[in-house]
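A protein chain is absent from this complex, but the other protein chains hold their places.
What follows is chain A.
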Amino acid sequence: MDSLEGPPSRVAGLSLPARIAVAVTLGAVAVAAAYHLAMVFLHVAPSNTLSKQHATAVNDYIYPEFEQNWKLFAPDPLQQNIHIQARTEVRKPGGGTETTGWVDLTGMDIAAMRHDPLPSHTQQNELRRAWSFYSDTHDTSEKATAGDRSDLSSTYLLRIIERRFGPTINGGQVVRIQARAATTPVPQPGAAAGSTSTQYRQLPWWAVDTASTGQEKSS
């Protein structure tokens, strides 16, 4: 190791108080690094004896800034395409209402991403993650399971859809919106492309706050 042949250690030339400062810093950094890595390890490892015993300490340390998830396409990759689709109920100038057809919003994102070497997060992540946020915080009968987070997720999903439709469609004002998730399994390797059928999970109608500015919205 050439480093041993270099100039003598800088620390050797320091006074005692300075060397104490070096030793204390070295100890503190070593402990901090070891503690940090232990916490990150317990956070990313599968739930185990230690991480269950120290769950509170681990979570207090990791959240919010060191949260991480490296289960990339694991344990199994997603094997289905989920498209978020939506339709609206519009109020016509004459006073009547009309229900528009289903629009495949995810499909529009996919079309926009096609042959784009730099897809935007607005196309690749926005709807996809908003839906997983929603489905993580609601059961299949659309009941909230996570308190305020459930409400945040449904408001977020509604706002994304609202923005994409705009205030008017077919000459009428949008008053209600309904979303559904269309899930199509990816056919097994070797199976024919059309061999899987699409399942729909339909969400309730949501009233649109016509005075909404994005700043103030009833929850």
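We adopt the following convention: a contact is a pair of C-beta atoms (placed from the backbone, for glycine too) under 8 Å apart; a residue touches a chain by one contact, two chains touch by 3 or more; residues count from 1.
Convention: contacts and distances are computed from a predicted model.
Participant: Can you work out the missing subunit's protein name as recorded in UniProt? Choose among "Carbon-monoxide dehydrogenase small subunit", "HTTM-like domain-containing protein", "ABC transporter permease" or "Electron transfer flavoprotein subunit beta".
Facilitator: Of the names offered in "Carbon-monoxide dehydrogenase small subunit", "HTTM-like domain-containing protein", "ABC transporter permease" or "Electron transfer flavoprotein subunit beta", the absent chain's UniProt record gives "HTTM-like domain-containing protein".
Participant: May I ask which residue of A:53, A:122 or A:168 touches the chain that does not appear here?
Facilitator: The missing chain is touched by A:122.
Participant: Taking the entire complex into account, which one of A:110, A:144 or A:181 touches the absent chain?
Facilitator: Looking across A:110, A:144 or A:181, the contact with the absent chain belongs to A:110.
Participant: Given the full complex, what residues of chain A touch the hidden partner chain?
Facilitator: These residues touch the chain not displayed: 1-4, 6-7, 9-11, 13-15, 18, 21-22, 25-26, 29-30, 32-33, 36-37, 40-41, 44-46, 63-79, 81, 83, 106-107, 109-110, 113-122, 124-126, 128-130, 133, 148-149, 152, 155-156, 159-160, 162-163, 186-190, 213-217.
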